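The complex appears here minus one protein chain, its other protein chains still in place.
Then we have chain A:
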């Protein structure tokens, strides 16, 4: 998965994409479906070549689920997550739905745990800061906060961990 491990090189060459090998075009779909589709790549090895469907755009009205139901599920996406900070005696809980973007979330975390965090950039993570915010996603993997779009993050985040000190440095240097 393109966004899976923190220490994988996130370069175009090694980037996993939707589509048969040799094809240049990458469908600019919603980001979440790109992530999901990589899992399907593995499965499609079992299927006959002729039945592998072409790269998919989101089709109107498919799957046939009423928008009423879709909207309700969006309301229900996991909201409360535990937040742990290395060295802190107890955990906290926050409702991810109360934040609209990473900036708001990080500010709230800063206030809660009394730390300051550096600027995020795609290449180097939170370079120069004493703490690194990480999260556990639906698959059980620990990821760096900020790599994926906010919506994808807020629906897949199971818990947060603010890493500190030497752990954080090790993470940074691996990037």
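A few comments on the model shown:
Convention: a contact is a pair of C-beta atoms (placed from the backbone, for glycine too) under 8 Å apart; a residue touches a chain by one contact, two chains touch by 3 or more; residues count from 1.
The rule we apply is simple: contacts and distances are computed from a predicted model.
Missing chain, UniProt protein name: "Transport inhibitor response 1-like protein", from among "Phosphatidylinositol glycan anchor biosynthesis class U protein", "ATP synthase F(0) complex subunit f, mitochondrial", "Transport inhibitor response 1-like protein" or "Translation initiation factor eIF2B subunit delta". Within chain A, the residues in touch with the undisplayed chain are 32-33, 36-37, 39-40, 43, 46-48, 51, 53, 56, 58-70, 72-73, 75-80, 93.
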